[in-house]
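For this depiction, one protein chain was excluded, whereas all remaining protein chains were kept in their positions.
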Amino acid sequence: MKLIMAVVQDKDSNRLSDALIEKDFRATKLASTGGFLKAGNTTFLIGTDDENVEQVLSIIKENCKTREQLVAPISPMGGNADSYVPYPVEVQIGGATVFILPVDRFEKF
Amino acid sequence: MKLIMAVVQDKDSNRLSDALIEKDFRATKLASTGGFLKAGNTTFLIGTDDENVEQVLSIIKENCKTREQLVAPISPMGGNADSYVPYPVEVQIGGATVFILPVDRFEKF
Partner (left out) sequence: MKLIMAVVQDKDSNRLSDALIEKDFRATKLASTGGFLKAGNTTFLIGTDDENVEQVLSIIKENCKTREQLVAPISPMGGNADSYVPYPVEVQIGGATVFILPVDRFEKF
């Protein structure tokens, strides 16, 4: 048995939850901030048998991996039109930091 | 030394805290949601020597185990008396999902 701790961006959190539930994996979510990833993030705790670790990692990768997104620029409020970029820019979003921890024992009461 | 991570329902959280304190066990509580258990839940982190693991598990089981509770039905507001069940129903509450993790080293500063 392993405990998978995955830190993902908030924006990917719901999609990851849904994808895990669809495959019958249970996860507990902890509110977390900063550090591994910019902005708000969520830490998933997923307990699973050794033989399912690869599948869980695939689900995390599929739903949270770092990718680029085109962001429409925001028109400057009032002043400073000098810094205005009049075309969409690519920003990096997503990403997951995943620790797979050994579990000595698992109990369910 | 072991780190016991226990996910329990919010409604059992205070009672478990009190029971652990009474036996001199220290726990840190993390706010958590979803997954292993329905609705709001709390994740307890409890560090303890190997020889006390059984005792901590007993305390968790005693205070959080799945059990049935009779719930009085709520009278329908205004309409739809058709769906009204005029007798108490049994619902399942509680439950704990517990991971016992090995600890390489423990420090207190």
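Quick notes on this structure:
In order of appearance the chains are A and B, and numbering begins at 1 in each one.
What we mean here is this: contacts are C-beta pairs under 8 Å (C-beta built on N, C-alpha and C of every residue); 3 or more make two chains touch, one makes a residue touch a chain.
The shown structure was predicted, so the numbers you read here are calculated from the model rather than taken from an experiment.
Panel shows chain B; residues 3, 17, 26-31, 45, 47, 101-109 of it touch the chain omitted from the view. Remark: the residues of chain A touching the chain excluded from display are 2, 5, 7, 30-37, 41, 43, 53, 57, 60-61, 64-66, 95-102.
One rule holds for everything that comes next: only the chains that are shown with their structure count from here on.
Annotation, chain A versus chain B: rotation angle of 120 degrees from the Cα superposition, expressed as a multiple of 5. Rounded to whole angstrom, the centroid-to-centroid distance between chain A and chain B, based on C-alpha atoms, equals 26 Å.
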